[in-house]
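These notes are about the structure you will find just below.
A single protein chain has been removed from this complex, and every other one stays in its place.
Per-chain numbering from 1; labels A, B and C assigned in written order.
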Amino acid sequence: MTLWGGRFEKKINPDAWQLNSSLEVDHRLAEEDVRGSLAWAKALRDAKVLDENDYKQISTGLLQIQKEFEEGSFEFLENDEDIHSAVERRLGQLIGSSAGKLHSGRSRNDQVATDFRLWAIRAIDQLVNLFRELQVVFVDRAESDFGVILPGYTHTQRAQPILLSHWWLAHFWAFQRDIERLQETLQRTSVLPLGSGAVAGTTFPIDRAELAKELGFEKVAPNSIDAVADRDFVAEVLFCVALAGVHLSRLSEAVILFSSTEFGFFTLDDTFSTGSSLMPQKKNPDLFELGRGKSGKLIGLLCGFMTTLKGLPSAYDKDLQEDKAALFNAYDTIRTLLPALKGALQTLHLNPERMSAALDDSLFATDLADYLVERGVPFRHAHELVGQAVRIAEKEGIHLSKVPFQQYRELDEHFEEDLYQVFNPWRSIERRNAFGGTAPEAVREQLRLARQICSLTE
Amino acid sequence: MTLWGGRFEKKINPDAWQLNSSLEVDHRLAEEDVRGSLAWAKALRDAKVLDENDYKQISTGLLQIQKEFEEGSFEFLENDEDIHSAVERRLGQLIGSSAGKLHSGRSRNDQVATDFRLWAIRAIDQLVNLFRELQVVFVDRAESDFGVILPGYTHTQRAQPILLSHWWLAHFWAFQRDIERLQETLQRTSVLPLGSGAVAGTTFPIDRAELAKELGFEKVAPNSIDAVADRDFVAEVLFCVALAGVHLSRLSEAVILFSSTEFGFFTLDDTFSTGSSLMPQKKNPDLFELGRGKSGKLIGLLCGFMTTLKGLPSAYDKDLQEDKAALFNAYDTIRTLLPALKGALQTLHLNPERMSAALDDSLFATDLADYLVERGVPFRHAHELVGQAVRIAEKEGIHLSKVPFQQYRELDEHFEEDLYQVFNPWRSIERRNAFGGTAPEAVREQLRLARQICSLTE
Amino acid sequence: MTLWGGRFEKKINPDAWQLNSSLEVDHRLAEEDVRGSLAWAKALRDAKVLDENDYKQISTGLLQIQKEFEEGSFEFLENDEDIHSAVERRLGQLIGSSAGKLHSGRSRNDQVATDFRLWAIRAIDQLVNLFRELQVVFVDRAESDFGVILPGYTHTQRAQPILLSHWWLAHFWAFQRDIERLQETLQRTSVLPLGSGAVAGTTFPIDRAELAKELGFEKVAPNSIDAVADRDFVAEVLFCVALAGVHLSRLSEAVILFSSTEFGFFTLDDTFSTGSSLMPQKKNPDLFELGRGKSGKLIGLLCGFMTTLKGLPSAYDKDLQEDKAALFNAYDTIRTLLPALKGALQTLHLNPERMSAALDDSLFATDLADYLVERGVPFRHAHELVGQAVRIAEKEGIHLSKVPFQQYRELDEHFEEDLYQVFNPWRSIERRNAFGGTAPEAVREQLRLARQICSLTE
Partner (left out) sequence: MTLWGGRFEKKINPDAWQLNSSLEVDHRLAEEDVRGSLAWAKALRDAKVLDENDYKQISTGLLQIQKEFEEGSFEFLENDEDIHSAVERRLGQLIGSSAGKLHSGRSRNDQVATDFRLWAIRAIDQLVNLFRELQVVFVDRAESDFGVILPGYTHTQRAQPILLSHWWLAHFWAFQRDIERLQETLQRTSVLPLGSGAVAGTTFPIDRAELAKELGFEKVAPNSIDAVADRDFVAEVLFCVALAGVHLSRLSEAVILFSSTEFGFFTLDDTFSTGSSLMPQKKNPDLFELGRGKSGKLIGLLCGFMTTLKGLPSAYDKDLQEDKAALFNAYDTIRTLLPALKGALQTLHLNPERMSAALDDSLFATDLADYLVERGVPFRHAHELVGQAVRIAEKEGIHLSKVPFQQYRELDEHFEEDLYQVFNPWRSIERRNAFGGTAPEAVREQLRLARQICSLTE
């Protein structure tokens, strides 16, 4: 059934129908469409457009349809153009001609925008929960792995010793920003378009503030043209998800590296890794590779939808229909990724002895320079001197801590015998005690903040 | 069934399975997977890895599976990890333990690359056909609409008169480039990965040239590492399709404009347009809006997949699995768009009187400048003089052809009474007779070339 | 000068230098680098790492450098690697070896992140101002153009009459969302990285809260690893700007259409339009075409930078250096676009009679259906009946208001003679009086809200 046949002499061509029909995608809005229609019927009754009898019939019919969706017994017909047509068609079957009164003063333009915003509000909520659950994993690991030391890396080169807990929490904060962004997006999503008609507003005296309340929207769209054309909320959620995808990718990349034989810091649990069809020995970090790979798609979904949006004049155009496939795809991707990655992180096995072995002397070069700074050597000069020591060590193929005192002394007279005390990971870590540093005390403070955030918002 | 369980003590977690399983997407490679396996079995026999008996059993089993796919009777099981596992599992059910010999010397890495290339080769062929059919529409319209004149636009402003046939053919050439690109892509797609193993090559004495011939590949991949990691062909096809999408979008945008009440050049046929659920008078160019809108997605698919590719080290990583969903999506989009747009263009009604009415005098301003140039006035000065005439006409609210001769003469003495002859669309068009111009003769020549291309390559 | 030569035996190769040097881009951070260093020097003094004398020398030197930047007298040398090296090099020239004490406990990793955030905070502020100024143009035009009616469009087809003021305000709200997003981004930008060292935190007892206050940051980054690796704020600003670009593009597209001869609603002022080098009559909306075109680039900048970010493991990698060119480019684009578009909109000439002439009878079809609804006809049936009337009018080539009463009556008995009153734009507009509708009263309310927003935040 189409809702617009009146002025047309001929029926739509099958290829055109195939392209035009959106039911395959928008059937996911079934529940929201019924909710929106129930509220609209009520608003029409309050505006005296529907009498009590029509209203009762319509709402009873809609509740029946809602039940059919819940039970999975709703039957779509081949010529249902979209979810809105399907619902109105079914309503007609159930209650007869008063079904035709429901669409008074409403257009699919404001209807679909309303349905989709209702869906997005729930989706945002669920995304926030998923990321929150991931954050809890970081907090839990930071607690349970407290005391484990590994090299911190920059440029994929060993830099300075850090606490593994500090590393877990680094990821906590990235997802915290994702959650904040999603939550802020909510206020621009929770805006009621219904009552905007096709573009110019509705002709019936609808109380839109009441309608918004009924449907749980926080605000009412202040301009009907903008209300039917605005898909910023879709772009925003896509962006939030794509940036969260970037964080998942960076995390995944790190886990993949740390799980390689060469690093050997992590061992994936059997239940969260896969093998090779050819090579019997392989244990592959497939889940993290998918976490890394799928975030490319998330960026593509954002970019593709913004490109579609950009190509429009103001007001409603059919191109906007692309909004749903994009957002559903992004949402489903996160819904599949997060539980698997969460489990994989929770069950990750540590090899602290490998991490410990990776703390070679070069990681204390900054500490050695700081040693000189504390004895009055300008940092830039200290950096130069330690650089020379590194060179000596490399040339002679020995560790920095094995360069004889004599040679240190030749480099600079500020070196004393106690210089060798710097080659100690705990000492190095404990000295980085300013807020945000890797010292145990600072990390405990961080952990306290993180725990607070999780419980505050839950 | 997984193909790699041996070294694992515990079973994979359900969330991990959900993320890792790719059957939902890659079941579309069913036919190719069987074809590839049939050829591989033959190659193994030729290499004496399979004896004649095993080979017969395996090939009979595979043919049976092929039949099941064709008839739609193949049953997937919940724990089939991907299409390759499903086929090997079924083969085992059909022929027992010799099924386990098929995967000798092969890895899913080279197997999936082979399957997907086989699929892509066919897809490219079908895409070329679809675009070719669209070109034929342009040629047909250019012929049937010959003689109709409308303004050519630049900056969405009327510029100079053109033949509508010239306008149709402008689109012909854009899609010609798309076809050429797709055809060139073929040579980099039609390269056999099979026999590359997981990464280092196969250990059995496989004749890969023969294998390529058997499967219809033009070349054999010369490096096993590259062979399992190379997805350039996917990016290339995505690019070709995205750029074709840009052409569809530009065409659609033009049709949408020309079908507006304000332009009024085109009227969409009822069978290829849709109405409004609220506004009874509306006749909307939905199909062209979808043509325009969906090309945004195509750019997103390209960009997303390249982003995924970019995030990898060399050699095979699981992220590559994202290749299929992207290409399938792009392919399906074109497959749905093209037939509908083709039909809509074929049935488009013209309003030649509206086009004709749009040929106002200002469109001949260049001709007027050329008039002066032919009489010895340097073009830059002629341009300036005609600009002043335009200003006079605008100020007095009259057409350029109604500015009295006296005033022209005051502007420059090279104006003669015959200047008014320039205000003639046919004269204007006929003068643009250099190759590629809009003069009827030049357009006929163009049409001849276009027709040649269509039949040459068909 | 490099800041890291100590351990290297040989000098860097010229091609490598060429690629590695970032001064060409990051010299724009000169002012921020000095500000950051001044604050760092103070923090080092407070932490007793610098004595009072060193501090005085360093801060005097830095102030001198600041002056040189302001006066444009600072001389960069060919072997300055980046802005940080240039400043430290110059400081050494000015004050000698104590300059070498400034970098104690600091890394370029936290330094550049701090400089760039300082820059971004200012940039966000300026972007908000630019968009606010554009909003004021919409408010002003909505006021001065009050009473002008034109068709509202959907699908680029005439839909229903609207007030031009309503149309202007539709754009107001889009940019309001852009401003809100930018402002929210600020809280994630105004976070101090300094004191995070290279990755593990600083070894000196720096009071980072005090340091944040000194530099005007609202928060202190809680994790040193995240602090040096986080470029979310760059992606966020790029997203905000790209989505604002989408709004500029949609607005521009609409202005281009409305300025075409066919629509003829707007005439661009000579001072904000351009001509053709060949066609003397042309008056082109180049500025709006650039507004439309450049928003493509803005999406590309977002997508490109997110792609770069996605390709990293956690912690600092040199790839992050790409952040600056991207954000500078996006910022400069808006800085060039906005003033020109603002002026072009302010000086736009209206052709109300063309708008009025475009209000053909078909625009009242919804009103005619509503007429029936008010007389008890279910909307869906009313829609069908009016659709038939449209068909009759089209067939007979007459306006909907010219279809004889007899024929209306044959369609449905609810039609009365007063039906012809619906063909009145003011009546149509006034009836859309629910909040957000196009009725004068509703638009005045909207305008009040808009004005409030502009002054509230200014």
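The rule we apply is simple: a residue touches a chain if its C-beta (ideal position, glycine included) is under 8 Å from a C-beta of that chain, and two chains touch if they have at least 3 such contacts.
As the structure is a prediction and not an experimental result, all values here were calculated from the model.
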Exercise for the section: Have a look at B:36, B:61 or B:197 and name the one touching the chain we're not showing. Expected result: B:197
Practice task
Could you tell which one of B:245, B:275 or B:339 touches the chain left off the display?
Solution key: B:245
Problem - Residue, one of A:58, A:390 or A:453, that touches the chain absent here - result: A:390
Fill in the blank from the handout: In the whole complex, of C:272, C:331, C:379 or C:423, the residue touching the missing chain would be C:272
Problem - Full-complex contact with the absent chain, from C:67, C:318, C:349 or C:448 - result: C:318
Exercise for the section: Would you write out the residues of subunit B that touch the absent chain, in ascending order? Expected result: 3-9, 49, 88, 97-105, 109, 152-156, 159-162, 166-167, 169-174, 177, 180-181, 184, 188, 195-209, 220-230, 232, 235-236, 239, 242-243, 245-246, 249-251, 253-254, 257, 295-296, 299, 302-303, 306-307, 309-318, 366-367, 370, 373, 378-381, 383-388, 390-391, 394, 428-429, 431-439, 442, 446, 449
Fill in the blank from the handout: subunit A residues touching the chain left out here are 154-160, 256-257, 259-264, 275-286, 289, 303, 306-307, 310-311, 358, 360, 362-363, 365-366, 368-369, 383-384, 386-387, 389-390, 400
Exercise for the section: In the full complex, which bits of subunit C touch the chain not displayed? Write them out. Expected result: 2-13, 15-16, 18-20, 84, 103, 106-109, 111, 197-198, 249, 253, 269-284, 286-287, 289-290, 292-311, 317-322, 325-326, 336-337, 339-340, 342-344
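The rule is short, and it goes like this: only the chains that are shown with their structure count from here on.
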Practice task
Please report how many Å separate the Cα centroid of subunit A from that of subunit C, as a whole number.
Solution key: 23
Problem - Euclidean distance of C-alpha centroids - subunit B vs subunit C, Å - result: 33
Completion exercise
So subunit A residues touching two or more other chains come to 3-9, 103, 109, 197-198, 249, 253, 295-296, 299, 302-303, 306-307, 309-311, 317-318
